[in-house]
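Every protein chain except one is present and positioned as in the full complex.
This part shows chain A:
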Amino acid sequence: MGNQSNYLSISDILVTNEKVPCKFLHDLPKMGFLDPASTEDDLKTGTNVEIPLWLAESLYSRRPPLVSVDLPKIYKEAYREILNADACTVDLHKLGQHFYELGCYIAKHDIKGEVGNTLVNTFRQRFRMILSASASTDSISALQPLSDTERERTAGAASTEKALSTWLKRGDCPLSTANMVASHRKRKRAEMEML
(Lines give C-alpha, C1' and ligand atoms only; values in the text may rest on other atoms or scores of the structure.)
Protein backbone atom coordinates (compact mmCIF):
# COMPACT_ATOMS: atom_id res chain seq x y z
CA MET A 1 0.00 0.00 0.00
CA GLY A 2 2.97 2.31 0.08
CA ASN A 3 3.83 4.44 -2.88
CA GLN A 4 6.76 2.76 -4.51
CA SER A 5 7.29 -0.21 -2.26
CA ASN A 6 4.45 -2.18 -3.81
CA TYR A 7 5.44 -1.69 -7.40
CA LEU A 8 6.24 -5.35 -7.84
CA SER A 9 3.78 -6.72 -5.30
CA ILE A 10 1.37 -9.15 -6.91
CA SER A 11 -1.37 -8.49 -4.41
CA ASP A 12 -1.07 -4.76 -5.00
CA ILE A 13 -1.38 -5.35 -8.72
CA LEU A 14 -4.52 -7.37 -8.06
CA VAL A 15 -5.90 -4.60 -5.90
CA THR A 16 -5.30 -1.93 -8.51
CA ASN A 17 -6.94 -4.18 -11.07
CA GLU A 18 -10.27 -3.94 -9.24
CA LYS A 19 -12.85 -2.00 -11.16
CA VAL A 20 -14.17 1.32 -9.96
CA PRO A 21 -17.09 3.27 -11.36
CA CYS A 22 -15.97 6.41 -13.21
CA LYS A 23 -17.65 9.21 -15.04
CA PHE A 24 -15.94 10.64 -18.11
CA LEU A 25 -15.72 14.40 -18.14
CA HIS A 26 -14.73 14.85 -21.76
CA ASP A 27 -15.52 13.40 -25.14
CA LEU A 28 -12.91 10.84 -26.04
CA PRO A 29 -12.59 10.03 -29.74
CA LYS A 30 -12.06 6.38 -30.64
CA MET A 31 -12.47 5.26 -27.05
CA GLY A 32 -15.99 3.89 -27.39
CA PHE A 33 -14.76 0.35 -26.80
CA LEU A 34 -14.26 1.15 -23.13
CA ASP A 35 -18.00 1.19 -22.67
CA PRO A 36 -19.37 -2.24 -23.58
CA ALA A 37 -22.89 -0.85 -23.91
CA SER A 38 -21.99 1.75 -26.49
CA THR A 39 -22.07 1.17 -30.21
CA GLU A 40 -20.28 4.33 -31.25
CA ASP A 41 -16.59 4.90 -31.85
CA ASP A 42 -16.33 7.88 -29.55
CA LEU A 43 -16.86 7.97 -25.83
CA LYS A 44 -19.28 10.71 -24.83
CA THR A 45 -18.98 13.08 -21.90
CA GLY A 46 -20.91 11.88 -18.93
CA THR A 47 -20.68 8.16 -19.67
CA ASN A 48 -20.43 5.99 -16.60
CA VAL A 49 -18.01 3.11 -17.04
CA GLU A 50 -16.34 0.73 -14.67
CA ILE A 51 -12.62 0.74 -15.34
CA PRO A 52 -9.69 -0.73 -13.44
CA LEU A 53 -8.29 1.42 -10.68
CA TRP A 54 -4.87 1.80 -12.29
CA LEU A 55 -6.44 3.28 -15.38
CA ALA A 56 -8.82 5.44 -13.40
CA GLU A 57 -5.94 6.83 -11.33
CA SER A 58 -3.92 7.89 -14.33
CA LEU A 59 -6.89 9.41 -16.12
CA TYR A 60 -7.86 11.22 -12.97
CA SER A 61 -4.41 12.63 -12.40
CA ARG A 62 -4.25 14.37 -15.78
CA ARG A 63 -4.70 18.12 -15.90
CA PRO A 64 -7.60 18.61 -16.42
CA PRO A 65 -8.83 15.25 -15.10
CA LEU A 66 -10.53 13.12 -17.73
CA VAL A 67 -12.66 11.21 -15.27
CA SER A 68 -14.20 11.63 -11.87
CA VAL A 69 -13.90 8.56 -9.73
CA ASP A 70 -16.97 7.35 -7.90
CA LEU A 71 -16.96 5.12 -4.82
CA PRO A 72 -17.58 1.40 -5.32
CA LYS A 73 -20.80 0.44 -3.58
CA ILE A 74 -19.18 -1.17 -0.54
CA TYR A 75 -17.69 2.23 0.39
CA LYS A 76 -20.92 4.14 -0.11
CA GLU A 77 -23.03 5.66 2.59
CA ALA A 78 -25.46 2.73 2.87
CA TYR A 79 -22.74 0.16 3.36
CA ARG A 80 -20.72 2.47 5.55
CA GLU A 81 -23.67 2.60 7.93
CA ILE A 82 -23.85 -1.18 8.07
CA LEU A 83 -20.11 -1.45 8.55
CA ASN A 84 -20.07 1.10 11.31
CA ALA A 85 -22.98 -0.55 13.07
CA ASP A 86 -21.61 -4.08 13.02
CA ALA A 87 -18.79 -4.87 10.66
CA CYS A 88 -18.80 -8.54 11.63
CA THR A 89 -22.06 -9.23 9.85
CA VAL A 90 -20.72 -8.23 6.46
CA ASP A 91 -19.38 -10.85 4.09
CA LEU A 92 -16.28 -9.09 2.83
CA HIS A 93 -15.32 -12.05 0.71
CA LYS A 94 -18.34 -11.41 -1.44
CA LEU A 95 -18.47 -7.64 -1.28
CA GLY A 96 -14.87 -6.58 -1.31
CA GLN A 97 -12.06 -9.10 -1.47
CA HIS A 98 -9.53 -6.32 -1.12
CA PHE A 99 -11.62 -4.14 1.09
CA TYR A 100 -8.88 -2.43 3.10
CA GLU A 101 -6.32 -2.10 0.33
CA LEU A 102 -8.76 -0.76 -2.23
CA GLY A 103 -10.25 1.44 0.46
CA CYS A 104 -6.91 3.13 1.01
CA TYR A 105 -6.68 4.00 -2.65
CA ILE A 106 -10.28 5.06 -2.91
CA ALA A 107 -10.39 7.12 0.28
CA LYS A 108 -9.17 10.28 -1.42
CA HIS A 109 -12.08 10.25 -3.86
CA ASP A 110 -14.51 10.43 -0.99
CA ILE A 111 -15.53 14.05 -0.65
CA LYS A 112 -16.79 13.71 2.87
CA GLY A 113 -13.65 11.93 3.98
CA GLU A 114 -15.47 9.28 5.94
CA VAL A 115 -14.13 6.23 4.18
CA GLY A 116 -10.91 6.40 6.17
CA ASN A 117 -12.69 6.19 9.48
CA THR A 118 -14.89 3.38 8.25
CA LEU A 119 -11.84 1.39 7.23
CA VAL A 120 -10.24 1.79 10.64
CA ASN A 121 -13.45 0.96 12.49
CA THR A 122 -14.13 -2.06 10.34
CA PHE A 123 -10.64 -3.37 10.87
CA ARG A 124 -10.93 -2.95 14.62
CA GLN A 125 -14.27 -4.71 14.84
CA ARG A 126 -13.36 -7.54 12.56
CA PHE A 127 -10.15 -8.40 14.36
CA ARG A 128 -12.26 -10.53 16.65
CA MET A 129 -13.39 -12.62 13.69
CA ILE A 130 -9.81 -13.37 12.71
CA LEU A 131 -9.08 -14.28 16.29
CA SER A 132 -11.94 -16.73 16.56
CA ALA A 133 -11.50 -18.10 13.05
CA SER A 134 -7.88 -18.97 13.81
CA ALA A 135 -8.90 -21.00 16.85
CA SER A 136 -12.08 -22.41 15.43
CA THR A 137 -12.41 -26.06 14.47
CA ASP A 138 -15.12 -25.33 11.97
CA SER A 139 -12.71 -23.33 9.90
CA ILE A 140 -14.58 -23.27 6.61
CA SER A 141 -17.65 -21.44 7.83
CA ALA A 142 -15.54 -19.17 10.01
CA LEU A 143 -13.29 -18.26 7.09
CA GLN A 144 -16.09 -17.66 4.65
CA PRO A 145 -16.88 -13.99 5.38
CA LEU A 146 -13.23 -12.90 5.59
CA SER A 147 -11.49 -10.82 2.96
CA ASP A 148 -8.27 -11.94 1.29
CA THR A 149 -5.77 -10.40 3.68
CA GLU A 150 -7.90 -11.39 6.62
CA ARG A 151 -7.74 -14.98 5.45
CA GLU A 152 -3.99 -14.82 5.12
CA ARG A 153 -3.71 -13.44 8.59
CA THR A 154 -5.99 -16.16 9.92
CA ALA A 155 -3.86 -18.83 8.29
CA GLY A 156 -0.76 -17.40 9.94
CA ALA A 157 -2.42 -17.33 13.33
CA ALA A 158 -3.79 -20.83 12.91
CA SER A 159 -0.39 -22.30 12.13
CA THR A 160 1.08 -20.69 15.26
CA GLU A 161 -1.81 -22.10 17.22
CA LYS A 162 -1.23 -25.54 15.79
CA ALA A 163 2.51 -25.51 16.42
CA LEU A 164 1.88 -24.54 20.00
CA SER A 165 -0.65 -27.26 20.61
CA THR A 166 1.58 -29.94 19.08
CA TRP A 167 4.38 -28.74 21.32
CA LEU A 168 2.12 -28.95 24.35
CA LYS A 169 0.95 -32.43 23.48
CA ARG A 170 4.28 -33.93 22.61
CA GLY A 171 6.67 -35.60 24.98
CA ASP A 172 6.64 -37.80 28.03
CA CYS A 173 4.52 -35.40 29.93
CA PRO A 174 1.91 -33.72 27.81
CA LEU A 175 0.79 -30.63 29.65
CA SER A 176 -2.84 -30.92 28.75
CA THR A 177 -6.03 -31.14 30.65
CA ALA A 178 -6.76 -34.72 31.53
CA ASN A 179 -9.58 -36.31 29.55
CA MET A 180 -11.53 -37.06 32.66
CA VAL A 181 -11.30 -33.47 33.84
CA ALA A 182 -12.16 -32.00 30.48
CA SER A 183 -15.23 -34.18 30.11
CA HIS A 184 -16.25 -33.52 33.68
CA ARG A 185 -19.14 -31.12 33.37
CA LYS A 186 -19.01 -29.65 36.80
CA ARG A 187 -15.36 -28.98 37.02
CA LYS A 188 -15.73 -25.84 39.09
CA ARG A 189 -17.71 -27.61 41.76
CA ALA A 190 -15.33 -30.52 41.83
CA GLU A 191 -12.53 -28.09 42.51
CA MET A 192 -14.41 -26.49 45.32
CA GLU A 193 -15.12 -29.81 46.93
CA MET A 194 -11.45 -30.58 46.85
CA LEU A 195 -10.67 -27.47 48.86
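Operating definition for what follows: a contact is a pair of C-beta atoms (placed from the backbone, for glycine too) under 8 Å apart; a residue touches a chain by one contact, two chains touch by 3 or more; residues count from 1.
Keep this in mind: contacts and distances are computed from a predicted model.
The subunit not displayed here is recorded in UniProt as "DNA replication complex GINS protein PSF2", chosen from "39S ribosomal protein L13, mitochondrial", "DNA replication complex GINS protein PSF2", "Target of rapamycin complex 2 subunit MAPKAP1 isoform X1" or "Late endosomal/lysosomal adaptor and MAPK and MTOR activator 4". Counting over the whole complex, chain A has residues 1-4, 7, 16, 54, 57-58, 61, 63, 100, 103-105, 107-108, 113, 115-117, 119-120, 123-125, 127-128, 130-131, 134-135, 149, 153, 156-157, 160-161, 163-164, 166-168, 171-173, 175-178, 181 touching the chain that is not drawn.
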